[in-house]
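Of the protein chains in this complex, all but one are displayed in their positions.
Chain nomenclature is as follows: A, B and C, assigned in order of appearance, with residue numbering initiated at 1 for each chain independently.
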Amino acid sequence: MSRNGRGRGAWRLGMLIAVGALAVAVAATAGQARKGQGGYTLGLSNTLVGNGWREGQLCAFKAQALASGKVDSLRIAHRATDTAGQISDIRAMISAGVDAIIINPSSPTALKPVAAQARARDIQVVFIDQYVSAPGVYNASNDQVAYGRLGAIWLFKKLGGKGNVVEMRGIAGVPADTDRHKGFQQALKAYPNIKVVKSVFTGWQFAPGAKQMLDILNSGTQVDGVWTSGIDYTVVDAFKTAGKPYVPVVGADNYGFVRQLKSRFPTFQGAAVTNPSSIGGVGAAQAIRLLDGQKAPKWIKLSPDVWTWPQDKASINKYARAGAPADASAQLQIPPWTTYTLKQYAACKGP
Amino acid sequence: MTSATVTAHEYRGVPAWRRNLRLHGWTIGVWLVLLAMVPYWRSLSQQSFEFDIQALAIDALPLCFAAMAQAVVVISGGIDLSVGSLMGLMNVISAKHMIGMSFREAILFSLVILLLSALAGGFTGLVITFTRIPDIVVTLGMLFVWYGVGLWVMEIPGGGAPQQFYDLALGSIGSTQVPGAMVIVFAALVVLWLPIRWLRPGLSIYAVGSNRNAAYLSGIGVARTRVGAYMLGGVFAGLAGLALTATAGIGDPNSGSIYTLNSVAAVVLGGVSLLGGVGGLIGPIAAAYILTLSKTILLIRGTDPNYAAVYQGILIILVVVIGGLLSRKTHR
Amino acid sequence: MSGDETPLLAARDIAKQYGSVLALRSADLSISAGEIHALLGANGAGKSTLVKALSGVIRPDAGTITVSGTSVRPSSPRQAARLGLSPVFQDPALVPDLSVAHNLRLTGTSVEAVRANLASMGLQLDLRELVDDVPLPMLRMLDLARALAQDPQLLILDEITAALPSDLAERVFTVMRDWRERGRSVLFITHRLREVINTCDRATILRDGVNVATVVPQEGGEAEIVEIMLGPEAARAEERAAELTEQEAPVRAPVATATEAEVVLEADDLHLGSVRGISFALHPGEILGIAALEGQGQDELFEALAGQRKPERGEIRLRGKPLRARHPFDAIRRGMVLPGARCDVSRAGTSRRSRSPAGSHRVSRYSSATTPLEASTWARSGRCTVSFASWPRMGQRSSSSAPS
Partner (left out) sequence: MTAAPETVERESRLRALQRFLTDNPVVILVLVLVALFVVTEVVNRHQVGEPFVTWNQISTTLLVAAPLGMIAGGQTLVMLTGGVDLSVAYTATAAAFAISWQGTNGTLEGILAGLLVGVVIGLANGVGVGVFRVNPLVMTLGTSSVIFGLLSIYAGQAFEKRIPDVVTTLGRERFHTYLPANTLLWAAVAAVLVLGLSYTGYGRMLFAVGDNPLASRLAGVRVWQVLVAVYVLCGVLAALGGLLLVGFTNNPDLSLATSYLLPSVAAVVIGGTSILGGWGGYGGTILGVLILTVLGSLLTLLDAEEWERQVIYGSIIIVLTAIYARATRSD
């Protein structure tokens, strides 16, 4: 059988090409000049796109970089990907020679090795939104356990410690969801007469969340209060669609929800637990401070506020702008860290 | 030799170079494109060659295997929309159990994973051949099923594997600069694919994809071959899942989802015809590297990497359009 | 020939039903060792179904098959080959995207034997060639060479000569005779009675799924065989038709010459694919027949006439004006209709389904559906009002015999 020449030929060809690729690549390795100290280059890595919160985080990051006046250019990896993809993005940023990387981590543990690689090259690393513990890195995050707990406590108190509650979670398996659920459970322990009649995952999507609420309401289940992981204003609307009286709802500081708090009072009452997406700006500010050689806290931990109408009229009025997208986070400024103007934020343009 | 009136059908045949161009031209072209990208990439990068080539090899590892998994199935005339969720499932199973293991146990367990994923792929193939529902529908259903099972195995990302297991993918071979991740890909190609590629099982896969009827009349067990192709695809998906565990370091039930469509893209760019029977695995590997590298290049340049999605979409369409025009021209 | 010894192959009461169509009612076939046996019958008589049952492509609903006295149930072509039954089907069983050598390896055939067989037929072929590149007659011969290489007891040839030029067909007959001399048998299916009378020892004739007779062809002659094949009445009708044409032919010829100035359709030096310089003229009231073996360019010619493909050179004129159709639509608008009969261009393989048996099944259904009348009605009205009267209703599925 002398007829397998084609197969061997193809294989030989493949090997040749592979070896050739390596050779050319080696030859192309030019000198690596470390870039000058003209200005900083910041990187942002984010793996979840498509919701207003993450878009707000990106805009805050860009606006803060611009407002600081110390940043020359940005490398932004704001795309839907998984942990492996995020690691790959971070490596690409290392190759691009950034001075600091701000990371919204997709996993609390998996990014440690690549963070160490960055630190070994003297690149500052700041994790935002979710806490990551690793040597030499900085954190800026909202306290998600507290987020779950504070909102739940408000709700349970509002119900007088007794009644049927629906828990509307986010995406199964995402750390923030797990942490919030943990907080919710902590609060639940103190209120034995609160019954969780339904616990559903909304996937952090507004339309399916509303559908689930409609189903629950139509099933005839007695619902006295709803805790949501931020899928809030469509849930409130679901009561209206179903023709049922409003019950207290806990949501996030989304514009849509905040506007409802204000405009539908007193028939509808709820609480917005702040989870500012401006954390992106905080991360940028923290990184710039580190690059400037100043000291910065290892962990900027933001405790959520609970806004209710009319008690927190001032905050709500400050942020509840009419034209803003309903799913964007309302709390735009986190003093003293963010220094951008609202206009810079709205423009969503970096340096 | 009776050469009385034969002249009319003394068939001259197609010149060898044209045949080879048709068979291997695309693969060579894809590798040349990859080669052409390398100098540009290096000129942008601020890091050493070792770091960059390592990074590329590691980043592309899961996609390489996903593309190989998809390629085998597509060559057999099917399409597997469940590649991503199957690799996600294997990712969580491995990460859940390997975390406390020694290196030796982890390697043995990897074999169990490959067996499991082969069975899972075989199951998909069996459902397809048994019910005679089109591949795309069954694998669409299996996409949900494997994802669901993955969530059941591990709801929250976590787990891990022994450090030496990570080092298999993250390290280099000995003291050379050859990245382990790249060696693994080619080793899998050599061990799993090439031995069967030119023997009856491999040829059967091509035959079934090329013309199912002719293959059946040639005496090939069509159903058996298709199930076999899905099993082999399953093995590669299992490797992709293990690659995710090694490169991401954890198990994540959601991690596989982006690989299904990317694997289709890599297969198309790699010269495998979606009609089946044409192409190989070497082309899709190059395509996987190209897709990974183009994203990296955009990011290093400071372009919004979402343009990568735009460019990738346009590129896939253009490649198929041009490929279609070329094949139409050379075909007659 | 036949004698009392156990026949090499005996099939009894074979029946097969597809959906509601009874393809074979009860067919018997007995082939002795060392004979060339013809299987005859009109279209739809069940010849192909019987061949498929013998070669394991389909499983008959009823009946028994014995090979040298042992009862067998071939369930796949492969198993049939093991029993010593090697078929050469109407469509070559060669995979288009693989090379010839790989096709041989796929079936576990010895390359040397195939090459020797080809050489003995005076043919040469580079086995690295892709099957897709090899012309159809050559593929038939290759398929035959491959079947011979398996050294079968019974060689089954299903209309192998239909697509072969006469010299190649001659070589096939030589092979058949050689095979008989070696004491092996051949089952030969063809439409050409001349070939049967010249070559075959016995012939079994099928009609409507039942075998009606087994004859010795040399003794009966064509007329008798036709009568058995079609039944007495149909055969007489056929005869009358033949007489009529003969009578009318001389009458019609002058008509054509008289209106020579008026040409409806004219092809002038057409070049396209294997069509090399075809010219003809068609006059009003005339029926022009085009005779060719399978794959000799008639497909391309019809495609050009239908506006499906553009000729490389030459011109088609309709009533004197050139037809520059870029689409069948243009041709239909000008009053030229190709009633979809040639749409199963299986080797062109434009879509996955046109390659699969299920696809070709459906193709044949549509061929009859798109009648010239409908199409021309549509063309005249110029709007999309064509009524595909026999398109299946929604939700209706065709039976698919595709191996999964």
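By our rule, a contact is a pair of C-beta atoms (placed from the backbone, for glycine too) under 8 Å apart; a residue touches a chain by one contact, two chains touch by 3 or more.
Fair warning: this is a prediction, and the values are worked out from it, not measured in the lab.
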Report summary line: Check: shown chains touched by the absent chain are A, B, C
Query raised in the report: Which of these, A:N193, A:N218, A:S303 or A:N317, touches the one chain of the complex that we don't see?
Result: A:N218
Report summary line: Out of A:Y40, A:F206 or A:Y319, only one touches the absent chain, namely A:F206
Report summary line: Where chain B meets the chain that is not shown, the residues are 79, 127, 131-134, 136-138, 140-152, 155, 261, 264-265, 268, 274, 304, 306-314, 316-317, 320-321, 324-325
**Report entry** Positions on chain C contacted by the hidden chain, ascending
**Finding:** 17-23, 25, 42-45, 207-209, 230, 234, 238, 306, 308, 327-329, 331-333, 337-338, 340, 342-343, 345, 350-351, 353-354, 359, 362-363, 366-367, 370, 375, 378-379, 383-388, 391-401
**Report entry** Residues in chain A touching the chain absent from view
**Finding:** 49-52, 55, 58-59, 78-79, 172, 198-201, 203, 205-208, 210-212, 214-216, 218-222, 233-234, 237, 241-243, 256, 323-327, 346-348
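Note that in this section only the chains that are shown with their structure count from here on.
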**Report entry** Centroid-based (C-alpha) most distant chain relative to chain C
**Finding:** A
Report summary line: Whole-Å distance, C-alpha centre of chain A to that of chain B, is 32
Report summary line: In whole angstrom, the CA-centroid distance of chain A from chain C equals 67
Query raised in the report: So how far apart, in whole Å, are chain B and chain C when each is placed at the average of its C-alpha atoms?
Result: 41
Query raised in the report: Do you know which chain C residues sit against two or more other chains?
Result: 102, 105, 128
Report summary line: Residues of chain B that touch two or more other chains sit at 23, 198
Query - Contact set on chain B toward chain C in their complex - result: 1-6, 8-11, 13-14, 16, 19, 22-23, 77, 128-130, 132, 198-200, 203-204, 206-207, 209-223, 226, 275-278, 332
Report summary line: chain A partner, complex, touching residues on chain B are 20, 23-24, 27-28, 31, 34-35, 38-39, 42-49, 51-53, 55, 58-59, 62, 151, 154-158, 160, 166, 170, 177-178, 186, 194, 197-198, 244, 247-250, 252-258, 280, 282, 292, 295-296, 299-302, 304-306, 308-309
Query raised in the report: Can you list the chain A residues touching chain B in their complex?
Result: 4, 6-7, 9-11, 13-14, 17-18, 20-22, 24-26, 28-30, 32-35, 49, 73-85, 87-89, 91-97, 106-107, 109-110, 112-113, 121, 171-175, 178
